[in-house]
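Note that one protein chain is taken out, while the other chains of the complex remain in position.
Let's turn to subunit A:
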Amino acid sequence: MGRHLRSQGVRMRRSVLMLSLSLLVSMAYVASVSCGRVQYALSRIRNAARELLTLDEKNPKRIFEGEALLRRMKRYGLLDEGQDKLDYVLALTVENFLSRRLQTIVFKRGMAKSIHHARVLIRQRHIRVGRQLVNVPSFMVRVESENHIGFSLTSPFGGGGPGRVKRKNQKAAAKKAAGGDGDEEDEE
């Protein structure tokens, strides 16, 4: 089992090496494992689309599953409104998927100073999508939720109180101001 997984990892890393250098540089934040994960998802989607395309045009399976696949792709913003044929699914790339991650979208919408800052913000529970706090940088953002990304209400960036470090510093400063003449209390 372990050996199987490791060899799968090797296979993934080899295919990741095939990715263009420019893509890796621009998405340098993404660990190669994540890139590999996306490639795996993409290849499964492409296989499904390819298999559906071999079926007859009026085949109920093709119609039903094809529509479902296209609907999912559009929902996640991978395909535009005008692209409503299975052939467009075959033209998807890793870049399309990587640009729908919450980490890239937080950066692109100006909510973070850099792409690494975006990852830190997400992981440190500052970002919410709709009403839900999202802690996962690889969250695939749907098109309808894209406008509802903001700072979470409890985060200091979104209107909540000061964070842990600031509170601690404020406490220490208050203590110093109050008990400066007397003995210094033990500071945690």
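Just so we're on the same page, a contact is a pair of C-beta atoms (placed from the backbone, for glycine too) under 8 Å apart; a residue touches a chain by one contact, two chains touch by 3 or more; residues count from 1.
In this section, contacts and distances are computed from a predicted model.
Of the candidates "Eukaryotic translation initiation factor 2A", "Nucleoporin SEH1", "C1GALT1-specific chaperone 1" or "Aldehyde dehydrogenase", the chain left out of this view carries the UniProt protein name "Eukaryotic translation initiation factor 2A". Here the missing chain is touched by one residue of A:Met73, A:Ala112 or A:Val141, and it is A:Ala112.
Interface residues of subunit A with the unshown chain, by the touch rule above, are 107-114, 117, 146-151, 156-159.
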